[in-house]
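Omission of a single protein chain aside, the complex is shown with its protein chains in their original locations.
Moving on, here comes chain A:
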Amino acid sequence: MVQEKSSDENQPASVSVAGPAPLNEEEIQLQDQQLRQIENEQKKVPLVGEKIPFTTLLSEYDVANAETFLSKATELAEVYEHMRYIRGDGNCFYRAVLAGLFDIWLQDRPRLQQYIGIAKAWPEELKRLGFPDWTCTDFCEFFVDFLVDVEAGAKDEETLWEHLNADSCANYLVMFFRLITSAFLKKNADAYAPFIDDGLTVAQYCENEVEPMWKDADHLAVAGLVQALDTRIRIEYMDRTVAPNGGWHYDIPNFAEGQGPEITLLYRPGHYDLIYKKQE
């Protein structure tokens, strides 16, 4: 058996290794506690808020501290009439799109049927792209069943909004969005590979950033979901230095003038909310 003869026999037992030091029990507990605090803060906001006047946004800013944001919000209030706050739990982009589509599904039956068609096509595509079989298709089935229920009028509008605010149901719908976002990007990997840093492949990027719940969507995820759903969205920026085109708003995909977006989101650093235009 092993008899170790080494010169550092009298070195102290304490060691240091490369990489971040693992956390001790106390640090892990502290970290858990902090995470719980953040979680509790988040939970004060519903997953998807009520439709409220857009001008509510103005009350968040005052001239002294946030003059630019206030003037931008005032400007936007000329064009937008309502908004819904979305909980900032890392799913806000996906959830804002979901809530936006919800309004469309409830009002536009032919469009709802198109969405059912789109959703039904995804399970096969996921399998083809090598996603784990039944756990992924479960989310697809859940999503399709949900839309079919909406179409059949099986649940009244109020109940549907309640579902959208219930973790168990809403997160399954969000997960479907994450999966098809990932699938769209993987399917078009050649086109998206140049936009990914750190030497990651498109598949690795999706597994790190898109598929895990609670991870914020970046521009790639935004583009992926919009195209996977075959919708059109506009994002209004409170701070245009963070817009990909340096403008005040950004349309995905680049749709023609006259063909408006289906959904409009308001982006403030790190967060998306849903906004509604004034009727013309």
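To be clear about the criterion, a residue touches a chain if its C-beta (ideal position, glycine included) is under 8 Å from a C-beta of that chain, and two chains touch if they have at least 3 such contacts; residues count from 1.
The rule we apply is simple: contacts and distances are computed from a predicted model.
Trainee: Just go with whichever of "E2 ubiquitin-conjugating enzyme", "ER membrane protein complex subunit 1", "Large ribosomal subunit protein uL3m" or "Origin recognition complex subunit 2" UniProt uses as the name of the absent chain.
Mentor: Its UniProt record gives the name "E2 ubiquitin-conjugating enzyme".
Trainee: Quick one: say which of A:Phe69, A:Phe142, A:Trp248 or A:Tyr276 touches the chain that got left out.
Mentor: Hidden-chain contact among the options goes to A:Phe142.
Trainee: Any idea which of A:Asn65, A:Gln107, A:Ser168 or A:Thr241 touches the chain not displayed?
Mentor: Checking the options A:Asn65, A:Gln107, A:Ser168 or A:Thr241, the one contacting the hidden chain is A:Ser168.
Trainee: Identify the residue among A:Tyr115, A:Phe131 or A:Tyr250 that touches the chain left out of the display.
Mentor: Touching the chain that is not displayed is residue A:Phe131.
Trainee: Can you list where chain A touches the absent chain?
Mentor: On the side of chain A, residues 1-4, 6, 9, 13, 15-19, 21-22, 25, 28, 131-132, 134-136, 138-139, 142, 167-169, 171-172, 175, 179, 207-208, 211-215 touch the unshown chain.
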